[in-house]
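One chain of protein is taken out of this complex; the other chains stay put.
Coming up: chain A.
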Amino acid sequence: MKLLDVRDLTVSFPTKKGPVLAVDGLTYHVEPGEIISLVGESGCGKSVGILSLLGLQGPSARLSGSALFDGRELLHASEKHLSTIRGKQVACVFQDPMSSLNPVLTVGKQVAEVLRRHRGLSAAQAKKQVINLLERVGIPAPAQRYANYPHEMSGGMRQRVMIAMAVACEPRLLIADEPTTALDVTIQAGILELLKELRDETGMAVLLVTHDLGVVADIADRVIVMYAGRKVEEAEVRALFADPRHQYTRRLLDAIPRRGGGGDPGRRLSGIPGTVPTLHESPAACSFAGRCVVASEQCHTAKPPFTESAPGQAAACWHPGAQTGHAATGALK
């Protein structure tokens, strides 16, 4: 049974220049206990795509498609129904722990709120459990930290508080929207390790949004690569890194700086020229065609189908095998 089954999710925002398409027919699923990573560069629709699952995308967004959680529809669900799922079945950790905690309430109270809301605990019972939770997420001296305000904690500690809040009711799905982006690298590793441990302990699934392929390699079981609101590739994490099937994925991997690795030490770091286009309607073409070095006539006129190249790996690319490598990068300069 799929824990989360998203089909043809489309999210658009009305603007003065017409609707902007943020997510364009996104289809994926999450199995229980699995860590799925949604990757893509800024503006590709990955955050909006997952926030809209819980109705957190902002009032102006227009949603279509379907998102079944445990067989029940989340899109267009009533606030009342959503509020019984949020924090209890599906919990969130957000990007910026500096602004995601309420500055005028103690962190202990903010975590306790979840338990009081969903478990109906008294203030004293909740406090006891919060202290255990804070300890579990690796916050030293949790009993003292309970009474701290967010501004009295470091970024890494705050993110641990956010995680404690998210896992308080042992949700079946944890949505993590760039949980390590605002943190420095040493702290990042600790947070990712914690997420993995919690997954192993509670069996919750994790839907992790990131633009950092290092994070993906570290933690994900399966990866979904997004570009301009569309899913362009999906694969097991090893397969993706070993043999990317979409030109965009290939270029993303090329853009990772590598130390040593036996390559040419003088080689320029490869980038992808251009930016993600802003879409007003779903184009009848590959949306990456404009930035792709191997793009052909077909790429500009027909939308590539999502085709499986190997079991568990599929991509929407007309030229999945074409090698670009460094020569192509040089040619682009």
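The rule is simple: contacts are C-beta pairs under 8 Å (C-beta built on N, C-alpha and C of every residue); 3 or more make two chains touch, one makes a residue touch a chain; residues count from 1.
As a working rule, contacts and distances are computed from a predicted model.
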Complex member absent from the view - protein name from UniProt, among "ABC transporter permease", "Crp/Fnr family transcriptional regulator", "Nitrite reductase (NADH) large subunit" or "Na+/H+ antiporter subunit G": "ABC transporter permease"
Omitted-chain contact residue, chosen from A:Met157, A:Ile191, A:Leu252 or A:Val276: A:Met157
Residue, one of A:Leu105, A:Ile256 or A:Ala302, that touches the chain absent here: A:Leu105
Options A:Asp5, A:Glu113 or A:Asp243, residue touching the unrepresented chain: A:Glu113
Touch with the omitted chain, as defined above, among A:Phe13, A:Tyr149, A:Phe241 or A:Phe306: A:Tyr149
Interface residues of chain A (partner: the chain not displayed): 54, 56, 79, 82-88, 91-92, 94, 96, 99-105, 113-114, 117-118, 144, 148-149, 151-154, 157, 162, 165
